[in-house]
Structures are given as structure tokens and as C-alpha cells.
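Working notes, beginning with the structure itself.
One protein chain omitted, others in place.
The first chain written gets the first letter, and so on, giving A and B; residue counts start at 1 in each chain.
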Amino acid sequence: MNFQIALLLGQDGITNGAIYALLALSILLVFTVTRILLIPLGEFVTFGALTMAAIQMGKAPALEWLLLALTLIECGLDAYHFRSNLGSKRIQTMVLKVAYAVVMVVLIQMLPLAELPMAFQALLTLALMVPLGPLMYRLFFQPLADAPALVLLIVSIAVHVAMVGVGLLLFGPEGARTEPFSDTAFRLGPVMMKSQTLWVILVSILLIVTLFLTFERTLYGKALRATAVNRTGARLLGISPVFAGKATFGLAAFIGSLSGILIAPITTLYFDSGFIISLKGFVGAIIGGLISYPLAAVGAVAVGLIEAFSMFWASTYKEIIVFTLIIPFLIWRSMTSHHVEDEE
Amino acid sequence: MMNAVMKPKNLMIVGLLAILLAPLVLPVYQVTLLNYIGLYALVVLGLVLLTGVGGMTSFGQAAFVGLGAYSTAYLTTTQQLPAWLEWTAGSPWAGLLVGLILTAAVALFLGAVTLKLSGHYLPLGTIAWGISLYYLFGTMTSMGGHTGVSGLPSLSLFGIELDKGEKIFYLIWAVLVVAIIITRNLLNSREGRAIRALKGGQLMAEAMGVNTFRSKMVIFLISALFAALSGWLYAHTQRFVNPTPFGLSMGIDYLFMALIGGVSSVWGALLGAGVLTMLKQWLQDLLPMILGSDGQYETIVFGLLIVVMMQRWPGGLMSLLVKLLPAKYRQSHDIKLNDQAAELPRRELPNKGDLVLEACDVTRKFGGLVANNQMNLQLHAGEILALIGPNGAGKSTMFNQLSSVDTPTEGEVKFLGQSLKGKSSREVAQMGMSRTFQHVKLLGTMTVLENVALGAHMRGSKGVIPAALHLEREEEQRLLKEAKYQLERVGLGDYLYEEAGSLALGQQRILEIARALCADPCVLLLDEPAAGLRFKEKQALAELLTKLRSEGMAILLVEHDMDFVMGLVDRIVVMEFGEKIAEGLPEEIQTNPAVLEAYLGGAE
Partner (left out) sequence: MSTANTSTVTNTGPGKPLLEVKDLRVAYGKVEAVTGIDLTLREGQLVTVIGPNGAGKTTLLSAIMGLLPSKGEIHFDGEDYVSPEIETLVGRGLGLVPEKRELFNTMTVADNLLLGAFQRYRRGDDSYEQTLSEVYSLFPRLWERRQQQAGTLSGGERQMLAIGRAMMGKPRLLMLDEPSLGLAPLITREIFRIFADLRRQGVSILLVEQNARAALKVADYAYVLEGGQIAMQGPAAELANDSRVIEAYLGLASKHQELLSS
């Protein structure tokens, strides 16, 4: 291996690592606030990428119908739940939600999707994807808010399995790649840097900084942190777990689908590629001990780099090498931990 | 007629007859399906043990199945085995042995690195392991990579060649029946009680001397071995292996089978494996017709089905079925007691008046909060000492320091002359300290008798294998007899077979005392034993404690009921703001101005 190859691999590694870092942060965020390990995060990535690809090809991605269907189910359940005191405010919210989904359906059917500017295509994709996060929380997890962690994990896996099937139904078995954001490339030393690499790194850094500021400076961000620190305490101040759950799932859907849009020009994604991608985010989160954001982010970038370099040395064992990465961390944590707890 | 059939024993016989006859009357296709169901059920049985009983879960069971299958495939199809494996001579039985050993090694390693951590690490670790092994199978060129390898020999047993589906059917189902029996045996034993305590009772179990890490490891190991066994059978049924059936999605399917059937009963494993297998067949035909294109759309249905089940019927189909049965047919607790069983040996108690437990300058800080400050106290054999004080005075923290649940920031606790520094609550329990809990910790769905028998855990020694084969019945009888004796002693002799959760709160507290006594301790730490008791019950409790004291037991109690304390104890230590404000005889304490001030409040 020479310097040039190392730089190329490093470039790949950092690009993927940045995406894994974003995913690791969403995983931690959702986990600390809701106790849910968000396995279906990977499906946000693939759905985002495949929706973007469909839009670029001028095809209606069919996701809008899923959004409408889930919104109607949610409103139906809410109406049933609050049947005795269905205030005007609740009805208003429901009408707004359904109206949003209907508008999305109309937009997707009417707009000349392929001719839209790319930024608008990306916005459209996000507008379709982000509401799926809170919807997922409402329909699948909210009724189980007090369930043992084990049940939440099982439901999380079940939702992932169902979403992979839905992905196949919506997007078909073919893989897809999208246009890069811009075509320019530039030289860094002996290597040509692809501009998409820069896009990924830039957007990731921007997103991480924004998240940091949100959680440090805004009251809504602090409220989510508070829920993670002490759920009962947060409830007593009127920060509802439902609010926290929907907000974090919305953020996860946003980060996941944005990640999908970012890597779609670099990697061909299939309806079932999401799992393995999100698992690498999980490796980062485990390195961070399911608690530390900086450690998780650094770990995730390391996963990207190790993956890229093992591609060069031992490509057939790439995935195995990445997943065995967690072993030293598990050993270290086992050696330092002495607790016995009742998890129920 | 119906009634006779519905008896559990008769049901079992009917079931066995059905298994015997099935291959003779059913078409080949159905028998093949039943073979699969049997193979799956064996894996799912392990998951029932792990998830339903132990409260843990694994997505890597399919990988263990694969390990069992590939081990035997490698040994029986490779032409030129390396020298150190030549002894196997291509025998499937050697394949089984190697597969089980490999699986055990992997499970022990995975367990060692995840089971001490919080419950999320085992499932995550098994996901990583499942995926890694799947890719590894795919890269093994000698085993045909992703295409796999064929030409495995069929098994032969007692000279009978099991080369057809309807022949190996009998082996598969015989193995399954044996696995079910040993699982049930195991759960109904000393080791089994420790395993059943894992779900929601780990703190308590450790205080009773149970090594919960070991119990977790045992069931993880058993579930992995069942899976490997299933893989071995699978390989010789199919006589062909490739990586696909051992991937993560199959690992998830196994878990789904367990959940649909119901993880809390061994029969749920069978039911779940059957239902999911049939449903899958049916949906794979139906869904592409409705949706108009080919694909594994059944995953949508399964995923949503699991979500709905978890939200509505977390007990699975089995629990729904049990609810449908009339009460008298439901499984009853049939624990046989033998009054002739020999008594367990008892510990030599220290001489009356000997110092047994001592706190020396114990200080415990939580952040800026000083919960205990320079606390000193002594407890002697044959003495009842009460630790009292207003709410928030730091009594519970002190209790935790004394029982080694927590470690002092400064100072130390000495028990029988030994410092407790670095000792776990389990080790302290083994040294002869036993306790009850302020918030009652018992296993609500287990019988009163079994709950109390858990206290005698340390007094038995028979391990997992004798338990699985029920070779430890004599020791088990001795343990149960002791539990019964202690229950009668505290006045709960009429409730042996009741579910512990159905007792009144006061009785549950008394049950905890019986459980603590079952450990044959020399020091008894009681956290608010009289709370929730009626007057008569309090009297009985006081009598019991007085009797224990006369036998030489050292008793420390934290209590709020002053009438109870004043009439019973020898000495009192009063705490306030984490410090000792008074110590002495009950009469002295009752007239101590500082104590009255502490209790009545000192605003002005």
C-alpha cells in the first residue's frame, strides 16, 4: 500500500465514518430518551436514498401513500383513545396531519419530479420521511412506554423486519444510486477528492454542531436531555414521554434519511441494505457504552476507517472485522463493571 | 370422556401416540414439514429458557444452528481432514461432538463478555456474532461458499439407516421430547429456582447467595447447545448445508416463533414453531398473489403480528390457550414433599455475647450528599438491636453498607472479624448474613414454598446436570423440607402452594423472614419487618424473634413501629442526618430529648 492508496481509503473511510457517526448519535439519542434501541434506523437511510432515487427518475416513490395510510391509522387510534373528550384542539391537529399527508400525495403526483432542482428533491424526500419517525413511535412504541427493555427491543426488531418488507413492496428489489450533488472534483496532494465526500463531511459536521447547540442551548433540547436523565422528574414538569418519543424519533428519521440522501450518490443501496449500515452505527454506540456521545462518534468514524482499510487487505472478511471490533470494548466494560440490577 | 382426555398426563400420552403414528398416516410433504417444526422447536425451546424464563434474549441462535450443521458437514464431507481431526473418520457422531464443543466455546466467550453488562449487550453481541458467522460461512471456499456443500451421509442408529424423512422424524421428535423433559426438570430444581429468579429478582437472588452470572451463563449455554443439536440434525436430514438458513433473519424468526407461541412455557416453543412455519408456507403462497409480485412479503405480516402481540398479548398464544382452559385443567403446582427427608446440617452459631457485626466509622457520600457520617455500631450474638430514626436519616444506606450491597466511602464493616471491603453481597451471604428487603422482593408467580427454598440455595450443592436428569431428588427434598419447616415456624404453613404474589403485604414480609432463615444465618438483618402487620401478627413475629435470639441469633432491625421496637429489642441506635444521635436501652431512648426532638420536628 502506498500513500496514495492510503489517502483514497482514508477518504472512503471518513465519508462512511461520518455517516456512521450520525447514525450512532441518533441511536444514542433515541436510546437514552426512550430506552429503545432503534434497529429500524437503517430503514430510514434506505427509504431516504431510494425515495430520492425514485424522484430523480421521475417516478412517484409510493412512500406518500404509506405516509397517508399511517397518518390515517394514527388519527383513527387517537380518535378512539380520546373518544370521550375529543376537544376541538385535538380534531384540529388531526385535520392538519391528514391535510399534510394529502398535500404530499398531491405534490408527488403533480410535480415534474425529475426536473426539480436537486435541493428541492432532497427537501421533498425529507418532507416525506421525517413524519414517519413520530408516526412509528406513536403506532408501535407509545402503547409500550412502560414495557420492559426486552419488549421494546423485540418490537424494535419486529418493526425493522416489517419495514424491510415494506421497502421491497415500495421500491422493488433493484438497487439505486442517485446523482452526486455536484460534479466537480479537486486535487488534494496526489489524490482526486470527490466533491460528494466533502458534502458528506460538511453536512455531518454541520448537523453535529446544530444538534449540540440544540441540546445545550434550547429549552426543547434540554427537555429531551432531562427526559434521558430522569424520566419521572421530566414528567412532573409536564415534559411528556410522548412528546420526547415523537421528537427523538422525528430527529432520528431526519438524520437517517438525510444520511441516505448523502450516501446515495456514492453507494448503491437496496431495500434491505439499511440493517448492516445501522449496525455499524450500533458498533459506534456500543464503543460509546450506550451513553457517551463523543466516544460513540469517534468510534463510528473508526468503524468507517477500519472498514475501508480492511476492504483493501481482506475484503472478504470486511464485515467480520468490523463486527468483531466490539469485542475488546465488551471485554473492557465487563472487567470494569460489577453491578447486579433488576431490569424490570 | 372429554375430562379424562384433558388430564395433563393423558394429554401427554395422546401427544406421544400422535407423534408415533404421524409418519405412518401423513403424506411425505407433511412429514417433512413436521421435521422442520421439530427442528425449529428445539431451537425455540432454548429461547423460551433464555427469554421467557431468564429475561434475556439472543438473535444469534441461527448462527449456533449453523455452527452445529457446518461442523458435522465439514467433518463428514472433507476428503482429507487435517491430521489432528483424523480420529473423527468422517463420523456424524464425531461431528455432533465437535459441533457441541465449538458451540459451547463460542457461547461461553460471548456470555463472558456480555452477561455482566446491562441487558442490551447480549442481543447486540449476538447480532454481531450472527452476522459475522454468516459471512464466514460464505467465505469458506472448502465448504462451497454461498452455494454450500452437499453429500452429507445420513445418520444410522442401531443399524437402521435414517435416510428418509419419515425415519429421521422419529429421531428429531425423540430428541425434542427429551429436551423438553430435561428443561422442565431443570426448572423444577434448586438450579431452576435460581434461573427463574433472574427475571426481576437478581438483587434478591445474589443476597441469597445465588451467582446470577453463572445462572445466566447456564441458560445461554443450554440454549446454544439445543440450537447446535438442531443444526446437526438438520444437516443430516437435509444432507446439504449452505449459509442461508443460518443468517440473522432466521435468528429473528426463531425469536418470533418463541414470542408467538409464548415464551413463558415450554409448550409455547412447540406451538410457536408450528404456527409460524405453517403461517409462513401459507403467506408465501398468498401474498405474492395479492401484491402481484414475488418477494418475501410475509415479513411485513410477521413484523406487525409481533408488534400487536407485544402490545396486546405479551404472553403469546399459549397464554391465550391456557386462559381458555377451565381452571381445573390448568397446570397445577405439583411439588411433592417428603417429610422423611433428612434434615440439612446447621451452622455452628457464635457464642452468645460474641461480637459478630461491627461498623467502624462508616461514611457514605453520594455526590454532595453525606448519607452516613462516621457511623459506629456493634451487634452481638443473641441480641436484637434496632436502628431507628426519622425518614431520610440514612438508615437504609446504613443497612446497605452493613449487608455489603453498597461500599462505604470511608471506614469499614467487619463481620465475624473479617472486613467486608470488596466482598459482594453473595459472599457475605455465604459467610452467614441473611436479610430481608424494605420493598419486598419475591417472585410473585412462584409458590411460597419455592420462594423460601431459594433462601436455602447455598445449602445445596447439586448442579445443572443432576438437576436436568432429576438425580438430585434427595437433596431437593431436604431443601424443600427445610423451606416448609421455616414457613411453618413463621406461621405461613397453610400457604405453601399459593402464589407468593397473592399473599397480603404483611405476609410477604414474613415470607422474606422465612427465606432469610432458610439460609441458616448467624446474623439476620430485617428491614421494617413489622410494617403492614396486624396486631396479632406483630405479636407472633415478636415471639419468633425472641426465640431466635434465645438460640443465639444476632438480629438487627430497622423499624418505624415504636411499640413493636420498645417491647422487643435489647438496644437501640438512633440516627438523624446520617449520624448516630443516641444509643442505649429502650427506656433510655424513650426519654432522650434529642430523640424526641428528632421525631417531633424542631421548628422553633
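Just so it is clear, a contact is a pair of C-beta atoms (placed from the backbone, for glycine too) under 8 Å apart; a residue touches a chain by one contact, two chains touch by 3 or more.
Because the structure is predicted, anything quoted here is derived from the model rather than measured.
When the missing chain is restored to the complex, the residue among A:Ile73, A:Val106, A:Val229 or A:Ala314 that touches it is A:Val229.
Within the whole complex, the absent chain has one touching residue among B:Gly90, B:Pro153, B:Pro314 or B:Gly532, and that is B:Gly532.
Summary of contacts with the chain left out: across A:Pro112, A:Gly238 or A:Pro294, the touching residue is A:Gly238. Across the interface with the omitted chain, subunit A contributes residues 84, 219, 222-223, 225-226, 229-230, 232-240, 243. By the touch definition given at the top, subunit B reaches the unshown chain through residues 367-370, 390-394, 444, 501-502, 504-505, 528, 531-532, 560-563, 566, 577-578, 590-591, 596, 599-604.
FYI, only the chains that are shown with their structure count from here on.
Residue ranges of subunit B in contact with subunit A, taken from their complex: 51, 55-57, 59, 112-114, 116-121, 123-125, 127-129, 131-132, 135-136, 139, 199-203, 206, 212, 248-249, 252, 255-256, 259, 291, 293, 295-304, 306-307, 310-311, 314, 424, 441. On the subunit A side of its complex with subunit B, the touching residues are 37, 140, 143-144, 147-151, 153-155, 157-166, 168-169, 172-173, 275-276, 279, 282-283, 286, 290, 316-317, 319-320, 323-324, 326-327, 330-331, 333-334, 337-338, 340-344.
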